[in-house]
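In this view, the complex is presented without one of its protein chains, the others remaining in place.
Chains here go by letter, A, B and C, matching the order in which they are written, and residues are numbered from 1 within each.
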Amino acid sequence: MPPIALLAPIVLPVAAAVVAAATSRFGEPIARVVAATGAWAALAAIGVLWLTVRSTQELSLGPLGFGVGLDLRLDGVAVVFGVIALMPAALLLTLQPRGWQESTVALLAIAAVVLAIESGNMVLTAIGGCTAATLAVVQFDIEDLRAVRPSWASVMIPWIALAWAGVTLQIQAGTATYAAVPVSALTTQIFALIAIAALLSAGIVPWRGWAVRIWMRPSLRAASVTAATLLPLGLYLLVRAYELGNGRYPQSWLNLALATWGVLVALGAAARAQAAPTRSEYMAETVPGLAGFALMSIAIGTAVGLFAGLILLASSALLTAALPLLPDRRGPPALIVAAAAAGVPPGLAFGGRVLGLADAFEAGNAFGLVAVAGAATWLVAAAAAARSVGLHAGRRRQASDVLALVAAVLGVAVLAAGPAVAAVASITSDAIASVMPLPTGGLAPDALSIITVSTTLPALALFGPLLLLGAAAVALSKPGPVTSAAQSKAPLFEVPGAAAAIRVRDQLRSWTIPEQYRSLFDPAALERLAVGGRPALWLASLVALAVAVSR
Amino acid sequence: MTHLFSSAAGDTLSLVVYPGLLTIAVFGLLIEVAWSAVARQAIGRPNFRWRRPPTVQVIVALLVMLAAAQFAAPFNALPSADRNLVIAAIAIGFTAWAELALEPELVARPGLLLVIQGCWLLSVLGPAIEPESLRPQVLGNALVPALLPVKVASGFLYLLCLPALMRLWPMSPPAERRSRPRFNATRAMLWFPYCGLFTTLFFPPPTDDVAGVVRFFGTSVIAALTCVLIGTVLAQRGAERARGLYTRAVAPYSFLLLGLIVATLALTR
Amino acid sequence: MSEVAAFVAWLGAAVIVLADSRRGLAAGLAILAAAAGAIAWSQGEQGGAIVLLAGGVLGSALRFTIGPDGWGLMQPGSTPRLLFTVIVALVALWVALAATSGGSAGFRFAVLTVVVLLVGRLLEAAEPAVMLTAIAGVALVLGIVSGGGIVSYAVAALVTAGVSAMPMPATPRTRGT
Partner (left out) sequence: MEPELAIALPAAGAACAAALKPRPRLAFAAGAVLGAAGLVAVISSRADLSSDQLGITLTLSPASRAILIAASAALAILVALPPPRADRSNLLRWGLGGLAGMTAMAAAPTLGLAVMILLLLVVLQGSGTGRRAYANRFRAPALAIGLLALAVALAAMQGPSWLSRLLVLCLVAGLAAALGVLPYIHEFDPDELTSASPIPWLAFVGPVLAVVVVGRAGEMIEGAEDAFGALLIGLGITNILVATLASWRTSSDAEAWRYSFIADWGLALCGFGLVVPDGVGAALLVFYSILLGRLPLYLWSRQSLREKAQTDRPINFIVAAALAGSAPFAGFPARILLLRAATAMYWPLALVLALSFLLWLPGSLRLGRTIGAPSGRQLIGVAVALAVSVVFGLFPRPLLGLAGL
């Protein structure tokens, strides 16, 4: 496979976007088909590129002019994250009806995400990520101008931070190429910039950030594609940081801080979910909650933790594709998706959470406390999921039975994939080994079980029979009567201090400049003064500059 | 492939027969009868005639058999290295929420239940922090003097939480649809998971012989009877006193335990 | 000689500062051109001096024909301008004699005082003829200080003449791109 083929996963969606725009006059369905084809083609290209060589491929097309080269690199990590980002995006572009403009912008955003993931250096990743974030904002505005969307600044900050980290690496180490940065160059300050970029670009924050609010829009077309692409991209940065540090972050307390942040994110999502007034608001918290657990697992700093994070990311990817396809009405699809998100055994989310928590315990020290908090958070999320079953739908979106069936199938896939977790581990071992050393004996030596420090998870032997027994038993069981109509339910608990925090926030927002002082802060008056072209002002500023220059 | 089938067969045996579903059913039946007698409730006749079981009971059964398979019970076919405390704790924890999802009318005070479950989870996982191991038998075996205070305090918290988790407290569900007392099969399935986990975590693992079996189940029965005793006392004191106990005593005590765990962690480093 | 020329340059600039009509402005520009030519001559740039003088005189002649009628020297309300010319001269004298070196003191005084006076006039004036005369004077000084040989003097002379030839602009209220 010639190295130039590494451009294919980026070029194919761009080409599809051009075709979709060009064929728009022939009707939306054609543009939709073209868009779906482009997304699937990018996914297929990544698969083919990797499967034909099964090792890292690199392409360098020379310097771009601002200190970085067009260096593309497809290694195991890039393949894993590419698949995690592209799979749900392709599904959504296939199943959701979109206008040609939305399809075109979505395809360009997908191409930008692939560029960010395939890029061999940090500055190019920042460019790809910033492009994807900008196009996400454009998607939101095309879809519904009045609905809530992330502020443009909030999605730009992380990529500016990453660009800054990249150029700082260039200055201090002479390069921002992932594979060439010396370990000593990854200082705490640079890592802090990378971490800020990762957390903010994916919206992984404990409060109700944009990653939650986008799921409350009337339409979920732009929200789902954005969540499917930007969430993995954020966590991708933290995984690449392991490569920069030769499998470690600069300080171990950074691992602990990030893991704690991840649990706080999951706890925040669970606490809001258990108080959600409608099922749609509950569903808005599921993906961010999983992202919190994924962050906690990835931050632990071991191969098992990283694998657990990848599993949780894969689960969230499938759920991201399922959520917008769910109908409003109560029924098996909503129940299955909620169960899958809550981590009911022996599902993929269950396996990922168990591995992540087990790894945190085995990491020792304060990580054990983080693990206890994580387990408690998991149960709160489970309680919230159970409570959500009887809630009002909260939205007036119609979804066809076919889409509901697809959502249910995706939920079942998450639930049924648990036994395969060890097989997945043996497949992704190479990817994990490219950023951090594997434990002696490997992660999953026999594709049947995963070995942690103190235990072994017999994924296939234990979860397999449980899955079969469960499937048979549930099929033979008698569904309980729908004992209550949808109703508004009281929260399971009030978050301590939440009301006080809201009061303080409202007070701060209500602060204004007293009437008698407003004239001092009248921007219009300042503007009139500045543009008046008065020589007196010019001479005064000349004197001021003279004083400044004489310092 | 042979290795897969052999290990799958062993795991299935521990899931379905021992210490899995069958053991859970027998143990639960006995203790539930005892509780009914103590609580002066008409037990109702267990209906052994075949009928399609309610989905909620099926889900609970699947969860508890997964949990029971992780116990350090003698002759457990699941290899000791394959057992995981997190799986056991989470599977048991899920049972309450399966009921809330499928039969919400039968769950009393879910909010308070969640708080108590959090305390219980701390008593289960807290002792695992310092040993940095999730193998139940390792935790049961941990008799290092420095860890004993945490272990004892956790065991006490576990027992305090047990009556509420087993719904032996005098809190009535939102809508009891049953006209006459009926055998509570769901609760019966929870006796062994909770009590067996208590035995696994806080007592040294028994040997794989008859004495070991007697010791394991004897300890579990004692834990169950202690739970019944506390439940009876709570029932006599009334709902408000029970609620007060869990909100004003058990929850603060769990924070105390958390402090003890942190202190132990700091001192043993 | 350069000291006399410097004083004459200040005089020319002062006349431009104090005049409001075409004759006074033309006289100031002519005086300034003569001084500029003399300074150039004293620096050994005879050719440049002649070109500069020619440009300045032509500019002065053009200014004589374009602009508000009359001399307009020292009109009521011009006292601050008079003070301005004196203060600038004193400050420039101090800078030229005490604070700086390089070239002759007269050259330094002339350049500083003319530029500052004419920039001050530019900032204060509203009449196009006055502003164009002041900027033409600045062009003359630039011709001396640019240091590009005869070309600088020639360009300065052309600019002075060209600027003085500019018709008084009209300001119709138009809209457009």
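Things to note:
Here, contacts are C-beta pairs under 8 Å (C-beta built on N, C-alpha and C of every residue); 3 or more make two chains touch, one makes a residue touch a chain.
Computed from a predicted structure; not experimentally measured.
Judged over the whole assembly, touch between the missing chain and the shown ones holds for A, C.
Of the candidate positions A:Ala5, A:Val48, A:Val83 or A:Ile142, contact with the hidden chain is made by A:Ile142. Across A:Val77, A:Leu107 or A:Val123, the residue that sits in touch with the chain not pictured is A:Val123.
For the options C:Leu62, C:Ala89 or C:Val141, the residue in contact with the chain missing from this view is C:Val141. In the full complex, chain A touches the omitted chain through residues 63-67, 70, 101, 105, 112, 123, 126-128, 130-131, 134, 137-138, 141-142, 145, 152-153, 156-157, 159-161, 163-164, 166-168, 170-171, 523-524, 527, 530-533, 535, 537-538, 541-542, 544-546, 548-550. On the side of chain C, touch with the chain left out of the figure occurs at residues 99-103, 108, 111-112, 115-116, 118-119, 122-123, 125-128, 131-132, 134-135, 138-139, 141-143, 145-152, 155-156, 159, 162-163, 166-167, 169-177.
We adopt the following convention: only the chains that are shown with their structure count from here on.
Contact topology of the protein chains: linear, an open path with no closing contact. The chain with its CA mean position farthest from that of chain A is C. Centre-to-centre separation between chain A and chain C, using Cα means, comes to 69 Å. For chain A, the set of residues touching two or more other chains is empty. Residues 274, 335, 338-339, 342-346, 350, 353-354, 357-358, 361-366, 368-369, 371-372, 375-376, 378-380, 382-383, 385-387, 389-390, 446, 448-449, 453-458, 460-462, 464-466, 469-470, 473-474, 476-480, 483-484, 490-493 of chain A touch chain B in their complex. Taken together, the chain C residues at the contact with chain A in this complex read 123-124. Note for the complex: chain B touches chain A at residues 3-4, 7-8, 10-12, 15-16, 51-59, 61-63, 65-66, 69, 78-79, 81-84, 86-87, 89-91, 93-94, 96-105, 110-111, 114-115, 117-118, 121-122, 125-126, 128-130, 132-135, 138, 175, 177, 261-262, 265, 269.
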